[in-house]
Structures are given as structure tokens and as C-alpha cells.
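Partial complex: the chains shown occupy the same locations as in the complete assembly.
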């Protein structure tokens, strides 16, 4: 009886979350014209319209489509809005997503409403199997990931237009704070529990790549009390950081030379201003530096006589910390100073923090079953782990065990750097 | 007094033409959503919105801008809508035109209206210098060229979408005709006058690349009475035309292999249907074959025991022919059978006809003065001449001396082939 | 007095090793014509002549050149034979190494003799500083690495020639053995000491990337008693391993498709024979599979219901094992069956074994000082660890802590796979 109640309660809670999460995507796209929503400025990014459609397709395919009798709204959209689930069929080539003038943004919005209506009807009907609810819950997490990507992708898209318009002119300006002196939080060698119990066996959601929860020997080290600030990063630039080969990984140096990198992605060449979702603004020297690649983070750390933390050091320090605020919800969409006073890495930490850890499986790792096994596992080569969440990460979408991952050359995410160092 | 009258009359006539030509561009874009108008499906093509803006910029820059006191509507649009006039400043990279969600289609339409208003006010005011009127007249010809490009570019764009929607669902179906037996029109060796007198010294408009009018010795030859039909081209395919290396230019064979060419660009693999601006349709065996590259035209000719005509042979045959109809205006936007009954190449000949002539300067060639000298001259290397006009060419935009030119690999234009052969 | 004796003894021992190692390189190049020694069949490989010259340059630059008064033999060769030490000056572009007809192989051999003469004179003279001896010792290890590369590079070069000649026709045929049943060696969770003490502070040589020696928590797991055999790998192929997307990392699948991979690099399409340094031979089903990429190793493991071991699991199992034979010295230069009877991974294990570990720094890692800091550290991103040594690894060049690393797409090394799996 209790179990039934719990199931009902879960179903009901998911219905509420569904409405809320789905609405937030629509709200994020609201400032965009149909034309804005179609731009794909590089192969790694997707148009906002595609994000809106793909997240919807995910529910159609994995929730509604679990009923074998389900008839897709538009069967030929399956090819368009499948991202990379090759076990369920071929997909439209990623670099071509910007060519899709059809379906229109209006059609995609109507598609969203229709699927929402069907999903909510399902949720408000009889009790659903756990497997369906699991797919639904995963779909909500998935959509939250795409919400952050929608923001980083549209930022890149609008910046790529020579007119460089703002995403929104009415974004609140981040509070002016001070970075505070950088402190080193020391930690002796110890065995830490890393990762999360495997969901859905465990009630708390976690991606497959976060489990099994396992033990790791964390060496003695010190972790910086806050991320590197713009002022600190500017000192690295002023000292010739982008011209000193010995500070760089070999591959990073090649990219730096070929791309003529001289500063973080969205800074101006005078190092005075940065492009934000609210348009061009004066750089805040106290705010965390942002939009740097792994290679820049690593070069900075070497210049500073330090190194990047491992993802285990990061998680071991963060795990005691309750979620303490949700910057994305205050609508700034840009990092502000003052983070990290507590001395341990914060979730929603203004910027994602590059770690020195390559993205790989935990001991005993198992992918989600079926086609959803393609969600995370097949990218476990060549990607690097970022931890912490950013000012653009949705509320409720971070946890200490969360493993974000990107190519080490990626710069268009809200990615920054926290230092670590060895101690004896 | 007569001269003044003539000038007034020219200015007045240009005002009428201006209104008409400008309106036609708007009409061509009318079936397109803002999203459709933004697609750039390959570097060689441009979005419809860009065509609308660039043609407007041309008038703003070269007509209104001739007044040194003129203030541009949006100074930062100059960079966006300059195509390739490097002597007046840098331009936005061509392959990036599809990223321009801003300015919006609405803004571009408003820009058109504003410039139209200014230009028409100018034309309806006092008598203008000939130089201004010349630029205006050139601007109208320029816009007509872009009207055809708008159609070929949007055809490619919509076809590139896996949904392959029609540009318009209401296009009239081309009349069913018969190709008629192919006849050979013989011509003995003779000296022909080729080209047009230099405009604007001569009243009749012609591009700089069409002059000077000069004498060419045309050898004895025979010219086919009509272009090659779909049925004839299908016989070439059936005979293994795309698999016989000896039929092809070396460069063409490499493209054919790399691109896995097996038929004209817009045919289906079953060789039964073709994609048109009105959507997918059954192939008409009598209609001229269309959307083939120079290399395919040349291979076909070799297979048929013939060759491509030179542009001089073409012009010598065509020059006696008055303009005889204007297919584009009847709204089909697709070639139909029955062309060429007259025995000489028709202007508005359903398809542009590849010639064997590389695009080069005529003896005594001079570019237009100033920055407009970049219009044609700098492309006189590596391009091939097409003659005749197509079903998508605007009324009034063709003449016997007209020299269209494209890269020999180009397939997305309404390009076909007429045979020639040597005679003793 | 003892210290002096030890120093003298070290210097004397190094002189002996120097002569031996240097001679072995010459012997490896002996079967090659000057033309063979010049081939560079891909950017990742180098010509044999270049290996001979670069290893010599290393001694000239870092041993003889430690004397500020030293005059280089050919100052303009510095640019040619510097590999990637950017802190000591620019270097000839790696993909262009195959263009160097000059200096000739004869000149390079003369260069070797001249530098050998100088180095040996130095070693047989007065007692040298430890720093010089350290550079010399590093130079010998460096040359041994290039000896294996010379073999793998020339194998690829000769195979790339349509005639596919053998490197040597007189190579001994590997003994026919049996792979033996695959056994799983279990190990409980434990803390292992990983890595080597930092050289040269510690007497035993190790690269900087092998230290510091540190503690790692190794989870409970089972390790296969031997590498995967050709017969086992053939079963994977027969089961469609190269066509099942769900077995592959995303990046690996893309490479597999683009490169049309269907079997290990040097197998024939009939899966019956393989190209070896001794020419084409029938595949031995019992011998370890070889010349596969990380992606193939990983896909195989997934197909087999297992996974790749971490480098820590590998080292923990191997460290108790004394060096037990030196296949390279028996001159086979091809893996043979029978390895691994002992149940722990063997050094000189016939094939390098891909691990699941990305190449990164150990906690407390410090590069070698000065320009030699570029030796290993700057590649710690995007490379994957292989362990164990191969049939082409020189005697004395392996140890349990040795970390070989290559791009996960690399196939031209003697690289194979050993399975691991999780246990509860």
C-alpha cells in the first residue's frame, strides 16, 4: 500500500516537474525570433529550434513510443530530431541542423504542445510502469541539459553575427562583488566515496556515468577556495601566457597558434570588455574567468605554479556541501564575483570547472539499458570532465557527483578554472 | 532639346522599370517564411534574405551613395551586404551568410521600402546625371540576375532539407509537348560579329563582358535544333554514361566519382522523378534535361558523337532571333518540351546551355569604371560560358550577346546542353 | 671513495651500454636501402634515416652540447633533427620528414660515427658530472624507444608500397604454440603502490611520467591470464563486430566507418594472412591479435562482456613479475603464441596492451628539468596508455611502471588487448 502511494506520488510529482521544465524551455526561447532560433554557428552547436524539437522527440520516442501502438505525430521528423541514437535508426547529420527551415518554429512549438498534452494526459491517467516514469524522469534531466546548451549555443550564434546583438537586453547585471583572497584548503590522503548509487534502483536521480558509487584514494593536496578571477587571468595574459610554449599541452599549443587565441573566447582584443548574453559589457575583474578551454585552464594553472584538480578531489571537497543557490534562476546568465566564500567548491558554481580527469567509466560502470545506453557511455574517450555547474545550469540539475564533459578544445560553455596543488 | 527630352524620358522609363523589377523580387520571396529566407545550403548559394538585402545595398551604395552627403540607413550593414567589391571595403565571408538571423527578414523588407522610397524620390525629382542613371540601370540588371539566383538557391536549400518541401505548391504544370526530332542546322565557315557595343556609350544595355563587338571567324559546323531531352539523357545513363571514364574530362571524372553522380542533380535514383520548385514530379521525357554540370554536358556530347558548341557558334546562330517569349513570366519555373522548333537557339531557351568556351575577355575588353569594374572582369578565369537564358530568367534580361558563366562543376542552375558537330 | 667508485662505475657502464644501443640501431637499419630509409608513409611515422639522425642529434645537443664551447657538426641540421623541443628552437615540420634526400643515409651514418666517437671519448675521459651522465642515460632510453618506432614505421612504409616487400626475408618464424584457455585472475580491492621513484634521484631509470611512486586504490576485479588471440578476435569479426554500432565508442565508430575498417591493420580481407616484417604470412590463430586501435580493443572487450583494464590494475598485477625474456632479441619481430602462462601480465608481452586509462600526470608529477621537460609532459592530453612491451621492444627497455602512450586511433604499433572485468 505504501508502495502504491509512493508510485502515485512519484507520478504526480513528475507531472508537476514536467510542466515546469517544459515551460522553462519555451521561456528561454521566447526572446528569439524564428530566424534566431535557426542559426547553427558551428558543428558543435545546435539551433535553438532543434533543441526545442529534439527534447520533445525524446519524450515522444521514449515515453509515448513505449506504447507499441503509438502513432508518431510526424514520422519523418524522427530522422530530423534523433540526435545520435544509432540503435534506433539513422539521424540527420549534425552539421546540417542549421538548414532546417522546415518544420518552422511555429510548427515545433505546436509539436511541443501536442506532445505535452499527450504526456500530461498519460501522467494524469492510470498508474504508469516504473520504466515509463524512469524514461520521463530522464527526459526531464535531458531537457535541462539542453536548456543550458540552448543558452551557450545561442550566445555563440549571436556573437558570430557581425552585428553581435544581445540575446536579451533586459538581463539583470550581476552584482559587483570581490573575488576575495585565494585560499588553499588542504586535505590529507584519504579514501573518498565517489559517485552516486545507480538510478533508478536508488531513488535519487543520477546519470549512469555517475555510478557505481565507489571508493577512491585521494592523495594529499590543496584546493583553491574559489575559481580564478578575470583579473588573475588577465595577469597571465599580460605575462605572455598565450605566447609561452612551455606552459601548454602540445595539442593545446597547436590550437592556440592555429586559432590565434589571445584571450578567453568572448573577450575583446583590448581585454576590457566581454560579450555576454546581455550584450557587450565591461569585464568585472573579480568575476570568475569564463569561456576558456581545458588547454587554457591547464596552461594558466601551470603558469600559476599549480595544477587542475582531479574530478575526485573536486567531488570529495564538494560532497559535504548542500546546494546553495541557483544562479540561473535569478536570471543573470553570467558569472558574478563572490562565489566560493565557503571554502569548498559550490554547486551552481558560476562556471563549470575543468578538471584534469579524462572522462571514463567508473569501476563496474553499466550503461542505461537499451538505446538509452547511448546517452553517455559512447563518449568516454577524448572528453574531459568539468564539475560544478554554471550560472546557466537549471536549478535542480546539479549535484556533487555530476560529471559534465566536453572536448578539451571547447570554449563556448561557461567553463572556468579552479586551481589545486600537491602537498607532501 | 532633344537630348534633354531623351534624358527625361530615360529617367522616367527607369523609374517605371525600377518599381517593376523591385516588386518582382518581393513577389519571388513571398512564398518563403523568414526561416526559409535564411537558409544557405552550400557556400556557392546565398539565402533569399541576403539576395533581397544585397540588391538593395547595391542601389544604396552606387546610386544614393553617389551623393557624398548621403547617410547610410545602417552603416554596419555595409559589411554584411557587400558581396565582393573589395575596393570599397571588406565583406562578410560568403559561406557565413546563412548565420545572419539579424537583420530580420522584416527589417530587410523595411530596408527595401526605405531605399525604394529614396531612389524613386530621386528619380522623380530633377534630372539626374547620366552616371547615376547608368548605375541605376546596372542595378536593375543586377537585381534581375539575383532573381534567378534566388530561385536556384532556394531550390537547392529546400531540396537539402530531408523533408524536401516545394517552393510553391501552386506552380502551373509545364505543358506537355514533344521534343521533336533533333535536326542539325549547318553553317559554313564565316566571319560573324560577336558581342554588343559598349554600354553606356551605346544606348542598349549590355554588361562590360559582352563588348567590344568584334569579328570572329566561325568554322563550318552544325548546331542541333533543340537542347537534349530527358529521354535522350536517360539513354546516356542507361548506356553507362556515368561509368565510362573515356567519356569524361579528367577533372569531371574525379568529381563524378567523388560525388557518386549517377544522374542530373535533382533526379531520383530510379530515374523516374525530379525535384522541381513545385515539388517532386514525374520526369517529362520530352523536356530539356536540366541541372547538369559542364562535365556531364561534355560527356553526354562525346557519347553522342558530337561536341558542345562554342559561344560564338551559339551567338552567331541566335543573333538573328528576336526574343520570343518569356517562360519565367508564365510562372512555370521549370523547363518544358517544345522549345527550339525554329531551328536556332532561343533566348529564354528553357535551360542555359553550356558551351565549350572558357569565360575570358573579348579583344579590347574594358571593365566598367571604378569599383563596378569588379562586377565581371575578375572572374575571367576558371569559369565556363552558358548561353540562352532559362525558364527562371526574368523577362528582358536576355539577349543574344549575353554571357552567363559558372564553374564547370555547377549543377544547381537551370543548365542543360545543346549539341554541335564539326562538318567538313 | 665509494661514491667516486660508484660514479666511475656508472660512467663505465654507460659507455658499454652506449656502444651496444647505438650499434643496435645501425643493425636495425642494415636491411634498408637508402631509399627505404627515406620513406615516410604517414605524418605520424618517420623515415628510418630520420630516426638514425634524430637519436644522434639528441646526444649531440644534450650531451656534447652541454659544453658551451661545443661546435655542432652541421649547425643547419639542428633544425632538421630537432623533433619537438620548441624551447630550443623551431623544428622542421614533421609531415615533411620524408622529403629529406639530403643529408644522405651515408652522411647520417657518418654523423652517427662522428658523434659516437666524441661521446665515447668523453665517457672514457675524466669523470663527468652526474647531469651529463643523466642526459646520456636518457639518450639511450630515447634511442631504444626510436628503435621500436623505426620498426613499426618501416613496417607501415613497406606495406604502403603496392609491392609490399618484406623488411627482411630471413626473419625466424615465431614458434607455434597454443594460446591456452583464458583464465581470470581475481584480485580484491586493495591499495597498490604505483609508479617508480623519481629518477635520477633514485638510481633506477624511469621516465618522469612514471613518478612519483604513489598509492592507488585498485578495485576488486579480474584480469585475463593472456592477451586476446587472433582466433578470438576473428570470432568478433565473424559476429559482425565491425558493423555493430553499439559496441563502439562514438569517435571510434566514426573512424571505423570513414576508414572502412573490417579487421586489424595488417590482415588481408580474407582474414587468412597478415603482413609482417617478414612479409605476408598465414595468421596463427593462437598468437595474440596485433595492430588494433584502442577503439577496436575497446569494442572487442565490450563484445566479450568484459572491459579493458586500467593501467593501475595492469601494473599491480605485473609488478611482482621479473623480466622474463626479451622477444625482440630473438629476432622474430612478430608476436607468437604461448605468452602469459604465468597468470600475470608479462613484460615484453608480445604486444602492447591498451588500457582504459587516459594518459595523465601522477599526483605530484614534475617534468624533467629544462628543455627535456618537453619529453613527456606536454602530451598528457588525448593519448591513451599501453602497457607491457612488445615483440619489438628492446631488451632492457621495459619495466612494470613503464607507460607507453599513443592516440587511441593508432594501429601501426604492435598493440593488442587483454581483458579485465569487474567482480563484486
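Chains: A, B and C, in written order; residue numbering restarts at 1 for each.
Please note the rule applied: a residue touches a chain if its C-beta (ideal position, glycine included) is under 8 Å from a C-beta of that chain, and two chains touch if they have at least 3 such contacts.
All values reported here derive from a predicted model rather than from experimental measurement.
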Count every copy of the one sequence in the whole complex, not only the 3 placed here. 4
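The rule we apply is simple: only the chains that are shown with their structure count from here on.
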Looking at C-alpha means, what's the farthest chain from chain A? B
Rounded Å distance, chain A centre to chain C centre (Cα mean): 38
Distance between the centres, which are taken as Cα means, of chain C and chain B, whole angstrom: 60
If a residue has to touch 2 or more other chains to count, which residues of chain B qualify? none
Residues of chain A that touch chain B when the two form their complex: 33-36, 38-39, 41, 76, 79-80, 92, 96, 98-105, 157-158, 160-163, 165
What part of chain C is in contact with chain A in the complex they form? 84, 86-87, 189, 191, 214-217, 219, 221, 245-246, 248-253, 294-295, 298, 307, 356-358, 360-361, 363-364, 373-374, 378-382, 384, 408, 422
